[in-house]
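Of the protein chains in this complex, all but one are displayed in their positions.
Order of writing sets the labels: A, B and C. Residues in every chain begin at 1.
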Amino acid sequence: MKSDSSLSTIVKALEEVGAFVEEVRDSEVYFRVTRENVRAAARALYSLGAYLKTCAGVDERELSGLFAVYYIFGLDDHGVDAVLRVLVPQDDPWTVSVVPDVPAADWCELEVRDLLGIDFRGRLTKRLVLPEDWPEGVYPLRKEFKYDEKPPRVLREELSEEVGIPVGPYHPALHEPEYFELYVEGERVVDVAYRGFHVHRGIEKLAESQRFTYKQVPFLAERICGICGFVHSSCYVMAVEKAAGIVVPERAEFIRSIVLEVERLHSHLLWLGVAAHLLGYDAGFMHAWRIREQVMVLAEYLTGSRKTYGINLIGGVRKDINTEKIDKVLKTITDLRKEFTELVKAMLAVPQIKSRASGTGVLTKAEARALSVVGPVARASGLYRDVRKDYPYLAYKRVSFKVPLYTEGDNLARLLVRVDEVFESIEIIKQLIDMLPGGSVVVEEYDIPSGRRAVAAIEAPRGEDVHFIITGVGRPYRWRVRAPTYQNIPALRAMLRGTPLADAPLTIASIDPCFSCTDRVTVLDVRSGRKSFIRLKQGV
Amino acid sequence: MLEVSSVNIAKALRAIKKSVWVYHLNSGSCNACDIEVLDALTPYFDVERFGIKLVGSPRHADVILFTGPVTRESLPKVVKTIKAMPRPRLILVLGSCGIGGGIWWDTYSTLGGFKKLEEILRENGVEVDRVVYVPGCPVRPEAIIYGMLLLLGLVEQKSKRVEVVASEG
Amino acid sequence: MLYSVAAAVLSLALAPVYDGLERKIRAAIHTRIGPPILQTWYDILKLFTKEIVVPVGGAWYTLVTALELLALIASSAILYHISSYGLGHATLLESVAFIVLTSVVATLAIVRAVSQNNVFSVVGGFREFSLMLSAEPFLAVSFLLLASGAGSLASKSIATAVLAVSSYVISGRVPYDIAEAEPELASGVNIELAGPLLGLATISSVLKKLVSATLTALALISFVGLSGLSSLTAVVIATPVVWLVHTVVSTILGRSRVDLAIRFLYVLLFFLSSALVLSFGLGL
Partner (left out) sequence: MSVAKILEIALRTGRVTRRYPYEPPLLTPEFRGAVKIDPSKCWGCGACVKVCPPNALTLKPAGKEATLEYFVGRCVFCGMCAEVCPAKAIEVTKEFELSATSLEDLKSRVIHRLARCSICGAPIWTEAELRTVVKSSPIAEEYYLVCPKCRKERFAKAAMLRLGAGSE
């Protein structure tokens, strides 16, 4: 808690709209609010400068006989999280949507509806997370649903139709199945529809199943994303440690921070390479990945694996760092700094990169704030938002670094933010190595009481990653993960409008959607409404 | 004639020995295998030296690189993509997810890997001619290369089924 | 004549090797080993062993591709024929035939793209069309000017430059490979093809590069003023050199966007053409 006065301001504002404080823990304030008042409470928080981190539906019937919806707001100016808890009776499961005031809640409310069966009043609802052939009335996050139940499947029409290329969600250059439908006029994009969640694997449910224990979940968390997995496992263990009041040895905190920054390096270099490839500059792709390879080798040397490092435990880390490893880290980042400086210079000199990245995919500051975007996307649109500064965690309170800020909000700005962050990460690693304290790297003895709640956040390469946990017996009672991309994808709609078709892939990739899910882009002409014909104004 | 005889496969393998075009199919993986696939193209591993090229359409593909545990949502698209590939259909199944469903092998929204998918493919009349499984979580670029060479018959398989009775002390 | 035929046949056989070299050199700039030099040949041969999958509009497609290949072979033959006595001495018939053939190739490529029932392919086709509109006229004018043998040294050198730029554009390389732009169009015009048909398409793209390189080589050699057998030999030798330059240029640049590409080409070529007209007018 940064100051008591800011806390009392928040409490006062919320009490005026009928909310009351349930609990204050560390930097989190939990409020209880009725479903009728939740919109007013959310509005009050927004007017205090809060942004929505996420919302989560919880089946609390075993505890209180009710469902609950948690809205987690961040007040980054105060370094405080305000959590609204709305109780929903099980025989009449509805609540009032906050979307009219907080557009950023769009997806997470739909997700609560899909997975828990709570209806949201005052907004349009549609299925978001579950596949189309999922039966109505089956809600995976309800406790009576077993994690390995498989409702009957229907192979949908996609199988039988036309002979053409599968208009599936696959794209040659980028390798995640997400699906965008671009509506174009000529070569200009006028609207975009998104159908994602091809990668919904039921992770949150799995973590609360009998198959998992607290100790095993880090390995699951790490596989949420193969690029920034360490962020997820760190965020999970931080949430559990926070909830259970486990004090982690300082050395472990430093090692986690170092590995997190190494991960950021690999992720940003990867992104830069992909961006170059999307702009047809394959030499840039190859060189960026060549440089990145040394980071991968370093990661393996520090953790035992090139990706999905597997060193996070509740209470610390599994692998210590010795002097040889320190030398290797220092050598790698020194070389990296030199090579990266040169490469960036060469890349930015390529005329097509500058001309195609600047002025395309613009996201204004106002839009960025309304949509609660995070990470480099926010910082490229002039929003100063970085969890490492706003809610210092692990060893970040001990290092000094700059948060790169650009105001143009276009693809070039997002590229430059990431370039600057690579240099900052190198500096952070250097400082962390210099200050690395001694001691053990893990506490073995701890106890995790059930019924505790905690929110943890980490600045992932793509932005703020949020984990919310309610502890249970032997395993989480509820574990909610909000990856940064979840927050950023809705902003694509604003970014893509008016962008040339050729720059759509770059624009989609520019939010770095957990490795550019710029998949198969279906092109529809808005005038004819058919998927077949494209009008192109000649000689434009 | 649904069956492609082994002779034909041998012939097909001979034909692609020096030019292997691969299509990457992600059925809902965590991306780690997928970035390692990309990594295999980059300077340190450079699979192009074997004539391996990543192509943008399953119609152009000689081999499909398959990742992910097959999520419910991706299933119809996956089936369709594999169907679009010309015979013989050679598939390299990459990573723990593709082979055994990975850490989420039994959840409500995954199929648990390629074996189940193969059954569904067969039900829909889509035959797969040859499969090589490449374990790893994620698969290292070298493991991908090794798997590809195994598919082409250029290296010997090392993994063998082992069954030992615990010693009598 | 006989030598020209021999040179043309040799170059046709060597074109895939040049393409293999291109890939090798590109790989070297990427700091990697790259494929064997014969890789493009391996690719083509493999494609011809695969089953024939006829795409929608297949009959059309096959006809169009065959015509396109023929036109490409014919245009390279004309180039080698001209090579034996230098561009400045080409007859009007030869020049016109060459220009018509290159337009035919471009048009057929568009027809081929549009004949496929695929939206990516259609977008690719239209992009190709826009590019053709911006490059072909300049190619034609500069070619005719050089073929006429008229003009001063300055105007000849400017015309050679215009020809070099516009012939680079028709080679379909970065930054002007927007018709097949992988990220947004998933290899655009070729997306529906498989097996031997794709093999034909591959050959025709290699031949396009050959025609482009030969054209520039021819212009340069004629500029130097060689003729006869030595000129032909020089063109045959200069072709891979030009190809190499094309390779390096395409490797260090990024892909353009259709509007940017056209704007840039118009500005550049207009500038050069104005200089050309000016130098002609002033008789420099």
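As a convention for this text, a contact is a pair of C-beta atoms (placed from the backbone, for glycine too) under 8 Å apart; a residue touches a chain by one contact, two chains touch by 3 or more.
Quick caveat, the model's predicted, so the values are computed rather than measured.
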### Query
Wait, the hidden chain, what does it touch out of the ones we have here?
A, B, C
### Message
If I consider the whole complex, including the chain that's not displayed, which of A:205, A:287, A:388 or A:475 touches that chain?
### Response
A:287
#### Entry: From A:15, A:300 or A:408, residue that would touch the chain that is not displayed
A:300
### Message
Tell me which stretches of chain B touch the chain missing from the display.
### Response
43-46, 49, 96, 99-103, 105, 113, 115, 130-137, 140, 142-143, 145-147, 149-150, 155, 157-167, 169
## Note on the structure
Residues of chain C touching the missing chain are 28-33, 248, 252-253
### Residues of chain A (touch criterion as defined above) contacting the omitted chain
211-212, 215-216, 219-220, 223, 283-284, 287, 290, 293, 297, 300-305, 308, 310, 318-319, 339, 342-343, 345-347, 349-351
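Going forward, only the chains that are shown with their structure count from here on.
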## Note on the structure
Chain-centre distance (mean CA atoms) for chain A and chain B, in whole Å, is 29
#### Entry: For chain B paired with chain C, centre-to-centre distance based on mean C-alpha positions, whole Å
38
### Where chain A and chain C are represented by their mean Cα positions, the distance between them in whole Å
46
### Task
Can you tell me which residues of chain A touch two or more of the remaining chains?
165, 171-173, 286-287, 290
### Query
chain B: which residues touch two or more other chains?
42-44, 55-57, 59
### Task
Provide the residue numbers of chain B that touch chain A in the complex, in ascending order.
23-39, 42-44, 54-59, 67-69, 71-81, 83-84, 102-104, 106-110, 120, 124, 137-138, 140
### Message
Help me check something: in the complex, which residues belonging to chain A touch chain C?
### Response
163-165, 171-174, 187, 276-284, 286-287, 290, 350-353, 355-356, 500-506, 518, 520-523, 531-534, 536, 538-540
## Note on the structure
Within the complex, chain B is touched by chain A residues 130-131, 133-134, 140, 145, 147-151, 153, 155-156, 158-159, 165-166, 168-173, 175-177, 197-203, 205-206, 211, 219-220, 223-227, 229, 270, 273, 285-287, 289-290, 293, 296, 306-308, 514-515
